[in-house]
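Questions regarding the structure given below will be posed in turn.
Here the complex is missing one protein chain, while the rest keep their positions.
By letter and in written order, the chains are A, B, C, D and E; residue numbering begins at 1 in each of them.
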Amino acid sequence: MIFNFPFIAVIALIIIGLYAMVFRKNLIKMVIGITIIQSGVNLFLITLGYREGSVAPIFTSLPSGTEIPQGMAFPVPQALTLTSIVIGVAVLALMLSLIIHIYRHYGTLDVRKIGGEK
Amino acid sequence: MAIFESLLNTFETGSGFWNPIVWLVTILIIFLIIYILRGFGNKNYKINTEQVKPFLSGNPEYDKEKMHIKGSNIYWGFTESLKWIFDNLNKMHTGNTSDYILWFVVIISILFLVVGLI
Amino acid sequence: MSFIDFLLQHSPALIVAIPLLGAFLTPLISKINNRVRNVFVILIILITTILVMLLASDVFSGNIHTYVFGSQDLTVPLVRILFEVDAMSAFMAIIGSILLLVSVIYSWSFIDENSGLDKYYTLVLLLAAGMFGMMLTGDMFNFFVFLEITSIASCALIAFWTNKGKAVEAAFKYIVISSLAALFILFSIALLYGQYNALNIAVLGSVIQFSYLDKIALVLLIAALAMKAGIVPMHMWLPDAYGRAPASVTIILIGATQASLYGVFRVCFTLYGNTINLSSASIGWIIVLLGLITMLIGVAMALIQSDFKRLIAFSAVAEIGFIFLGIGTGLTLFANNQMFGLIGTTAMSGGIFHIINDSLDVGLLFLVAGAVYYATKETSLDKMGGLARHMKYTTIFFIIGLLAISGIPPMNGFASKLLIYESTFQLNPILSIVAILSSIMLLAVFVKVFHSAFLGPALPKFNGVKEVPKTMLFAMGIIASIIIIFGLFPDLVINNIVDPAVNALINYSDYIREVIPTFTGGF
Amino acid sequence: MNGMSRIVKTIASITFPLVMIYGLYIIAHGHLTPGGGFQGGAVVASGCAMILIAYGSVWTLGKIKEKNLSILESVGAICFITLAILGLGFGTVFFKNFLIGSEIIFGIIPSFGSTISNINTAGVIPLMNFAVGLKVIAGLFGIVLIMAYASTRRDKY
Amino acid sequence: MILDAIHILLPILIIASSLFAVLLKDLIAAAIAVAAMSLLLSLEFFILQAPDVAIAEAGVGACLTTAILVIAIKSTKRMEDEK
Partner (left out) sequence: MSKRNLFALIFFVIMAVFLFISSLMMHPFGNPEKTNMDDEIIENAQIETGTNNGVTSVVFDYRGFDTLGEATILFTAVAGVIMIFRRMNK
């Protein structure tokens, strides 16, 4: 009984990521913020699918005496998280390549100095 | 011919109506009036002569670029009299990505207050 | 079983799968020839459009199509991914297919001078697949995946002109905003999953209870999707992105934005449909207020812009406000049966009709702006003038768009705005006064554009300007003719397309009952 | 990006085959043990990224072109969607697992509960694993390669 | 009991490394902190009985993400100078 501590950690990760995006001035720090939020949501999905004292949903060399539905962790959140991780790396690559271009055009990474489109 | 009849249906909204036939007839009448008015025009108008040039009280004609009123000057009086509104609006649109995310956070927290507490 | 029946049965999957297959094949086909590639892309979009029309004609007659991936029967809808197409989805898919077809035809000569065209067409097809997937899916997580496809593909397309710093910057803003929105959507999907252990919209809609966590999820979903749809004050990415993208991309971006808007309505009406008595009034008023702010600020900002495409982008923001006003009025009265029968249905049909009108009008104006850019390489309104002397047909198309977007009678914008004015006037007169005021200001905005760009003396620097190529004129002509037809016969459109969509939103229990036959709720 | 020192290069080239074997094992045994197309693809792509860091992007780009990677990725994606569409052809709907129970290749159904691993099971899933693995290797390595190469190139605007 | 302690300890470490990633001024160090966070996250996934996700997170999050971040930082600017 650990009083939902992993859920609190998830929210803390999301808040830290949002903090990085709102208060930090560097573009790469904003990207890192998105990565942190992404990790928080992934952790949330996996935490939702955990059952106390369960084993991974893999039948090969299953420990003997496992109850079949109740003794296994949820497979669906794990599949969703796999999708989410690959989406995260795709978005990250695109954002960083845009940042390289922005640096070439403006010569700075400060979020206040780029653009200026009113 | 059911489709054709349904094309000519009158569209009623409760206090107004819309019939394509009526509108087509109205547009035809407008064109007829325009045609008649055009018939009253002066017959001895000649292109490529002095008649075409604008008369500016005897002053020489300006450049073509100066004759044209620019787009941002057209509603000058309107924007000038409501300057405080437009100044505030311009201040709101900073073009800063962090601010965009900040507005998102603001809206989320306002909606939390409205939906979560009421 | 005949071939048509076969196509109809599998069309929900084929509408997504055919653009995807086309996107995967485009890098290989573009090895052959540029012309072959263009024809191939147009063919793919044309086939998809035909399938959409086929599906829509069946759905509008009252059937709801479901398609289960990987299994034949509907007995185990809990575990598999489900596509569910009701009239609202089909309505959105029609809009998407029209915009895509026009955009691809327009691209033929508009984008022809640039490099990297095979990637451009690949991304357009991927964007098409993402849009249709968002509109047709019946599964929350699948919706998220297609949302991400849409946003990544649109981000890459916004940055198409990478030699312009502002385009790259706009693309960066877009991807940051949309990936943040997508992460919050994923978070709220996870909240719902943790409570009810289901991902299907219909299954979730049948068991939802409006507990505290449900409220949190509802707020996050509405805020994130509204940000993707460009609601004030979260609209600021939209003028940047619309203004800097190539015009042929912008018209597809309108479709992607409308898909997010569809997401808002799906969440409010179907996912939270069962709790509508608890939620509808407050959520409805929030949506109405957001719509009002959106209209006013969008149109006020449009008035002081001097960049052609940015100006149109702000008026596109204002137009989205009209849609929110119409739908929100309906949602406000949803729990009140008697008032809803009087006012609500009118307001909702106005709002939904305005979705298609808005995308057509704004799309036409963007295409005109692109044509002006193509001919003059100029975007600032201050440096234009006298273009009507060189570009006759473009000017005519601009006049049609101007009349349509500001709701002048012979065009389609009038019909939907009339419905919205009438219904909101009965709810609260101030709402309709604000709506009429912003509509008038929209007319003022576009009169300004018409004067400064198309009228005036023939400027010497534009002496060599010629009319744009025929394919671009053809693309603009398609939209203009649809606008005129819709404007002349609005009754036809409302009876055959809009009313089924409105009924599909209102009768959410039909949507749920298609998956869970034992569901007893709703009206 | 330039290459690193000789020690790094030697160690990277020794470790590279091991990483590759591990990644391919993960792909091939995706339906039996933890792993699958994505995980194995990510492992192989990170091995390739190690070679890229050690030897430099210019050298690597001389060995393998980004266009070939792009085509490889297209092929992987086409294989995947073709397997999905074959479900419509041989079975009845998209993503129908049409090989399962067919006793041909990968057609055996394992008995319920804890079993020993038999690679000849799971229908189209191993084939899909291979298609996705190919796609993920090409895609992720392609991203890293292009970004590393482009960061050395200085275009003027 | 010891599992409970790990379930508390690992999230704390993850939060700490994410704070480092946000607050450090040196961007390379921040990227390394992100890598450490991903590695700890994959350990947490393994303890939460998700070995599939753990492999993917270790391969993608700890290796490729860091590689891309470092490439981007090297081609732009290393230090974050706020004024």
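Quick notes
Keep in mind that, in the parts below, a residue touches a chain if its C-beta (ideal position, glycine included) is under 8 Å from a C-beta of that chain, and two chains touch if they have at least 3 such contacts.
Everything numeric in this text was worked out from a predicted model, so none of it was measured.
Among D:28, D:44 or D:132, only D:132 touches the chain that is left out of the view. Here one chain is not drawn; of A:17, A:33 or A:57, the residue touching it is A:57. Residues of chain D that touch the chain left out of view are 30-36, 38, 66, 70, 73-74, 76-77, 80-81, 84, 94-95, 97, 100-101, 106-113, 115, 117, 121-125, 128-129, 132, 135-136, 138-140, 142-143, 146-147, 150, 155.
Listed for chain B, the residues touching the missing chain in the whole complex are 99, 102, 105-106, 108-110, 112-113, 116. The chain not shown here touches chain C at positions 20, 23-24, 69-70, 76, 78-81, 113-116, 119-120, 122-123, 126, 129-130, 133, 141-142, 145-146, 148-149, 152-153, 155-156, 159-160, 162-163, 168, 191, 194-199, 211-213, 216.
Just so we're on the same page, only the chains that are shown with their structure count from here on.
Among the chains in view, C has its Cα centre nearest the centre of the complete protein Cα set. The mean-CA centres of chain B and chain E are about 53 angstrom from one another, to the nearest whole unit. Across the assembly, chain D contributes 34, 36, 38-39, 140, 143, 147, 150-151, 157 as residues in contact with two or more other chains. For chain C, the set of residues that touch two or more other chains comprises 165, 172, 176, 180, 240. Listed in rising order, the residues of chain C touching chain B in the complex are 172-173, 176-177, 180-181, 212, 215-216, 218-220, 222-224, 226-227, 233-234, 236-237, 240, 279, 282-283, 286, 297, 300-301, 303-304, 306, 346, 380-382, 384-386, 409-410, 414-415, 418-419, 422, 444, 448-449, 451-453, 456-460, 488-492, 494-495.
The touching residues of chain B, when paired with chain A in their complex, are 90, 93-98, 101-102, 105. Taken together, the chain E residues at the contact with chain D in this complex read 51-52, 54-56, 59-60, 63-64, 67-68, 71-72, 74-75.
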